[in-house]
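Have a look at the structure below, then the notes.
A single protein chain has been omitted from the complex, and every remaining protein chain is retained in its original position.
By letter and in written order, the chains are A and B; residue numbering begins at 1 in each of them.
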Amino acid sequence: MSSNPDIRSLLSKCLPGHSLPQPFYVDSDVYEADLKTVWSGEWIFAGTRPELKKTGSYLTIQAGPTSVIVVRGADDTIRAFYNTCRHRGSRICAEARGQTTKLVCPYHQWTYDLDGRLLWTRGMDPEFKADDHGLRPVHVREVSGLIFICLAQQPPDTDLLERTASRYLGPHDLPNLKVAQQTSIVENADWKLVMENNRECYHCTSNHPSLCVTLPDDPFLWGGGTSAGSAIGRAHIDRCEAAGLPSAYTIAPSEQWRFVRIPFVGSATSFTLDGKASVAKRVGTVPFDDAGSCLFFHYPNTWMHFLSDQVMTFRIAPLGLGTTELTTTWLVHKDAEEGVDYDLGRLTEVWTNTNDEDRRIVEENQVGIRSAGYVPGPYSHDHEGGVIQFIDWYRRTLDSHLDDHMLHAAE
Amino acid sequence: MSSNPDIRSLLSKCLPGHSLPQPFYVDSDVYEADLKTVWSGEWIFAGTRPELKKTGSYLTIQAGPTSVIVVRGADDTIRAFYNTCRHRGSRICAEARGQTTKLVCPYHQWTYDLDGRLLWTRGMDPEFKADDHGLRPVHVREVSGLIFICLAQQPPDTDLLERTASRYLGPHDLPNLKVAQQTSIVENADWKLVMENNRECYHCTSNHPSLCVTLPDDPFLWGGGTSAGSAIGRAHIDRCEAAGLPSAYTIAPSEQWRFVRIPFVGSATSFTLDGKASVAKRVGTVPFDDAGSCLFFHYPNTWMHFLSDQVMTFRIAPLGLGTTELTTTWLVHKDAEEGVDYDLGRLTEVWTNTNDEDRRIVEENQVGIRSAGYVPGPYSHDHEGGVIQFIDWYRRTLDSHLDDHMLHAAE
Partner (left out) sequence: MSSNPDIRSLLSKCLPGHSLPQPFYVDSDVYEADLKTVWSGEWIFAGTRPELKKTGSYLTIQAGPTSVIVVRGADDTIRAFYNTCRHRGSRICAEARGQTTKLVCPYHQWTYDLDGRLLWTRGMDPEFKADDHGLRPVHVREVSGLIFICLAQQPPDTDLLERTASRYLGPHDLPNLKVAQQTSIVENADWKLVMENNRECYHCTSNHPSLCVTLPDDPFLWGGGTSAGSAIGRAHIDRCEAAGLPSAYTIAPSEQWRFVRIPFVGSATSFTLDGKASVAKRVGTVPFDDAGSCLFFHYPNTWMHFLSDQVMTFRIAPLGLGTTELTTTWLVHKDAEEGVDYDLGRLTEVWTNTNDEDRRIVEENQVGIRSAGYVPGPYSHDHEGGVIQFIDWYRRTLDSHLDDHMLHAAE
């Protein structure tokens, strides 16, 4: 990004309640600014503790050209490091996930401990200090089994998030789940369009036939406040909370994240084509099957569903201008046995369909926005309140980080 | 395009009668300038009336990242719109052609009438005005069955074109033809190289064996004035005009378009490998089989052949820097029956070959121009007069629009 003043100038042209001006979705300077501000300054969801089952389990996560290793140490602490050797910069782990005893660079076998310390090199100069060449650490925080990383030098505070997540997600007992399936797809669209798409169900009826069997598209169920606009939603929340399941709509003061529990359509209990449970074992301490879904989002890169029989996490990562990866993970009770307690096809088919339908939609959105004929259009406050909320958060957050970035660039 | 002064500076370095300096063919700033001036300020050929057979028939045309829908209304009027929803900007029609009753955005089903009015949305805010959110119109003009669009706010005048086309093309009765075949290929070359290639037959002998069976490569048949340099051409024009078929060379004062009728080699009547007719039914009121071809070009994006038994249109569209799409359409009498009156393979083989040969040629041209060793070279006035004429038109037209563009950019 050569010129922050240009980004400010672009920000000043945004219309409230409207989609963003074209450059926000197509311009390489904005894309670079997004990476250097929002993606480098905020907490990013990386995965879950069940993905790091034991000592040496690791996963990698991409933010633009930057890859980060998240790894579980011998002390069971989860740490994160830039996935780049301190010698000549080779990527260390090429895979999306794996299991290792040490982190070994494939180029010259510089060998790092799981805590990032450089343990071994060969033939370096006498004055070389291994202690100065450990892997560069990245902040990591575990929140009720969810793992977040932050590339900033001073990461934002997470106290309120931790306390809130503990209440809402604790009953789903994420640390005692296991990964049943994980998939990644690439969508040819700016990451913000992928997130906008998730933040409304205005498009669901016409595009998601299998999802709509169970997921209601009434925006007042999710919309904000106490979901007071929906009697069904209110009743569901009251019933769940009476059973000890925190469920009422709550949002961060910054509006970066939100929790709310919504009911499914009719008597449905899970994301299946018949609405029935997809896994025989209930997770955690959820008191009944028809608990609906506890929805959680955390900008810029995740949304999740916490059900009575499964948890689904969605993680997006910009891979390049107009290219976004979506990684979906299905988690079930750690003792649930495939083929006995659940059928993998049945567990995953609704959201496999839905993800592909969304991919097609956002790609067409991206193509249309590239046109000289594009002008920002109005969102529906009723149906797209969530999109407005995301866009507003994005604009504030981008703006707030521009100064940091200018300070860094001036160094 | 960041800097029009740079484009002017480049223009000042062009040598008369020579190919353009390297940046005109390889530089992204020039490409963007082409899109914003020539392609946004001039009429662009989009298709023919037979491609829009009935109410709701539509086609889409690309100019760089901008897609335009051309659609036939219930009143049989042909209209054009930016192919971008006024809601969140999704592309509306993803296909190159189709048939519909309404224009429905795939994202949230905003529904537009064929005349562009927004007919239906769901759940928009009370203050939302549908009337303010119709599809953004693009100028459209029908010229003897040829459909042109223009992205400019004030499109250029077409009176002379309409009057002239009526005389030259009227006898071929385009509205009563039908599409026999339409193909698209992508050429990895700047759009100007594709057009330059079409504007000379200096390369034909060595590259187009099947085309040269019927198409003469004598440049004096096409060259200009009264084709006085060619006795055969003069005789053909005289014979055709005596039979009521306007044929003499005529060119716009701006030199943007031209008509001239040329004879085929020997007794050939159509583009076939034996020179015989490819369709049993003659088109329109053409008085005899051996009428040769009435050649029409219209910059920046089309050339056409009007024969006694078929009409061929060629349309180019820049898809990106160094990438151009060529769409070829073969039209025959609407009552001609495939397999009875014509064989599709025989109808299309000569130009299918020729297009592919030209693709290879212009791609090698593009590759060679990218070299540090490229210097603009001299065109032959005899054989490449048409190229000189195109390049001169391009330079004048680019220059004339730079000011418009600067005014717009300053808004």
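Going forward, a contact is a pair of C-beta atoms (placed from the backbone, for glycine too) under 8 Å apart; a residue touches a chain by one contact, two chains touch by 3 or more.
All values reported here derive from a predicted model rather than from experimental measurement.
Checked against the full complex, the one of B:Ile262, B:Ile361 or B:Leu402 touching the unshown chain is B:Ile361.
Within the whole complex, the absent chain has one touching residue among A:Lys13, A:Lys53, A:Arg136 or A:Arg163, and that is A:Arg136. Checked against the hidden chain, the listed residues A:Ile7, A:Ile78 or A:Ile92 yield one contact partner: A:Ile92.
Seen across the whole complex, the unshown chain contacts chain B at 19, 196, 202-203, 206-207, 219, 361, 364-365, 367-383. What chain A contributes to its contact with the hidden chain is residues 40, 64-68, 81-92, 94, 106-109, 121-125, 128, 133, 136, 138, 151.
Methods note: only the chains that are shown with their structure count from here on.
Averaging Cα coordinates per chain places chain A and chain B 47 Å apart.
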